[in-house]
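Missing here is one protein chain; the remaining ones are kept as they sit in the complex.
Chain IDs A, B and C follow the sequence of writing; residue 1 opens each chain.
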Amino acid sequence: MKTMYDIAEFVLRAATLIKARQAEEMVNALEDFYRNHRGGKVLVMGAGRSGLVGRAFAMRLLHLGYNSYVLGETIVPAIRENDIAIAISGSGRTKLIVTAAEAVREAKSRLIAITSYADSPLGRMADIVVEVPGRTKYSKNEDYFARQILGINEPLAPLGTLFEDATQVFLDGIVAELMVRLKKTEEDLRLVHANIEL
Amino acid sequence: MKTMYDIAEFVLRAATLIKARQAEEMVNALEDFYRNHRGGKVLVMGAGRSGLVGRAFAMRLLHLGYNSYVLGETIVPAIRENDIAIAISGSGRTKLIVTAAEAVREAKSRLIAITSYADSPLGRMADIVVEVPGRTKYSKNEDYFARQILGINEPLAPLGTLFEDATQVFLDGIVAELMVRLKKTEEDLRLVHANIEL
Amino acid sequence: MKTMYDIAEFVLRAATLIKARQAEEMVNALEDFYRNHRGGKVLVMGAGRSGLVGRAFAMRLLHLGYNSYVLGETIVPAIRENDIAIAISGSGRTKLIVTAAEAVREAKSRLIAITSYADSPLGRMADIVVEVPGRTKYSKNEDYFARQILGINEPLAPLGTLFEDATQVFLDGIVAELMVRLKKTEEDLRLVHANIEL
Partner (left out) sequence: MKTMYDIAEFVLRAATLIKARQAEEMVNALEDFYRNHRGGKVLVMGAGRSGLVGRAFAMRLLHLGYNSYVLGETIVPAIRENDIAIAISGSGRTKLIVTAAEAVREAKSRLIAITSYADSPLGRMADIVVEVPGRTKYSKNEDYFARQILGINEPLAPLGTLFEDATQVFLDGIVAELMVRLKKTEEDLRLVHANIEL
């Protein structure tokens, strides 16, 4: 399982590269939101595999006690000024997500972007940006460069794989941090966990 | 479009066959729930095409101001004593839905069943049953009989089609009735309608 | 169940209003596709409740032996010149669906539009248009007019309900017609029906 090891090592390095200040801003925003806007909504948005990573995070937000929703599911309420939207796009250029982010701006909700490129259309629109390294399917060259720096060789992680896996683990780190801050035990999460499971 | 006409006629007859008392019980339960349990949840459950009909209904419940959820989506919270589950199954025997309904019983939530067979495993478990005619994929003979009575000839609506289409229109009738009772205008619904659309 | 009856009556009238030539073109295209492009793909696209109606149709296409897919699900392959896309939008202006339809044009796939307005952005782009009456959330005035003609009074079917329910029954009519033409029995459909059910 050489590649699995390589990807895991990439995620490990990503953990050291993510800017503490950016992650801190995101956790603070979510902690503050939990304490002061209990009726508020968190809408998670992502396309393709980034969307799946977003769903996994939204599920944990629900377990933590948030009213979380996922763009593209059946049940998506309107979001308003005091709500939060979290958009995930490695390139920061995924058309659907940029369009959705524009609608978030219009609704005056807060926008958190998770992307490899702070200087992308998505990144520039966001209130809070967390830069998660990884290649993206639109940026072959930059990506090649990123890989050189990170010492990972071609072609073992196609398309957005590295970004997606790093983001998944990053967001699970956010969940752990929120558990500590909100004093939630695993048992608390279990209680909110769906009891009618599919 | 002979078949479209036939199916629509079936739905029309179904509208006259559904027991007013059963429909009334369902609307009363939902009206009362809206007025007295604003934080409560409504979980809609169905498999296959019945699940799609359920989703369309859950979407309108959201527009009406309910906290509605759909079994099988990413975001499904635990449901409790004061919550409502609505299970849709033509045969009343769909394994997944019967299992889910048992979990609803255990959670002591209220259970509304929409089925062609009140005397099915699902029907017998429910607090409120609404019988919607239609054939189901498990009951060839009974179905044949139902069709004879309704004057519809083979084989123009395969599998559960008639039940599904009748249920879709029935539930849209429930939505209209709830709009009147809860004094909601179309504009009210539009305001809750997702503003970040996919 | 006065409203259920009204909606069913609307669907019945819709069945008489749909142009036979348009429905014929759609069935012919699908029949020809089945006979001559067995490896080809059919992609069904719709937003919100129209998307759910599309899914119910895609499921039956699968049962009939087509390789059908639904925009927005996990598994959506690229579509090519010989493939078919079916777009459902009452107003013919739903942004997401118009954008998707433009991509269909670029991929040179065939485009079938189901909409209330042949002269909408979606309608004008399509190779085949089927006009299904119904009001839409974007066209209050035209809608009012449509209702006057159809003799249905306010406000019993909010937002796109009438279009969605009429389209659902229309597409089930198409399924029935395809069963006859492709000589498929209900048993044939049952055999392709998922055997590992959720």
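Note that in this section a contact is a pair of C-beta atoms (placed from the backbone, for glycine too) under 8 Å apart; a residue touches a chain by one contact, two chains touch by 3 or more.
No experiment lies behind these values; they were computed from the predicted model shown.
**Student:** Quick one: which of C:8, C:23 or C:79 touches the chain that's been left out?
**Tutor:** Selected residue, touching the omitted chain: C:79.
**Student:** Just one of A:80, A:95, A:108 or A:124 touches the chain that is missing; which is it?
**Tutor:** Checking the options A:80, A:95, A:108 or A:124, the one contacting the hidden chain is A:95.
**Student:** Which listed residue (A:68, A:91, A:115 or A:161) would be found touching the missing chain in the intact complex?
**Tutor:** For the chain that is not drawn, the touching residue is A:161.
**Student:** Using the document's contact rule, name the residues of chain C that touch the chain not shown here.
**Tutor:** Residue positions of chain C that touch the missing chain: 43, 45, 55, 58-59, 62, 68-79, 85, 96, 100, 103-104, 106-107, 191-198.
**Student:** Tell me where the left-out chain touches chain A, residue by residue.
**Tutor:** 1-5, 7-9, 11-12, 14-16, 18, 20, 23, 47-49, 52-53, 55-56, 59-60, 63, 72, 94-96, 137, 155-159, 161, 164-165, 168-170, 172-173, 175-177, 179, 185-186, 189-190, 193-194, 197-198
The criterion applied here is as follows: only the chains that are shown with their structure count from here on.
**Student:** Just give me the whole-number Å value for how far the CA centre of chain A lies from that of chain B.
**Tutor:** Chain centres of chain A and chain B, defined by C-alpha means, are spaced 35 Å apart.
**Student:** Tell me, which residues of chain C touch at least two other chains?
**Tutor:** 52, 72, 95-96, 198
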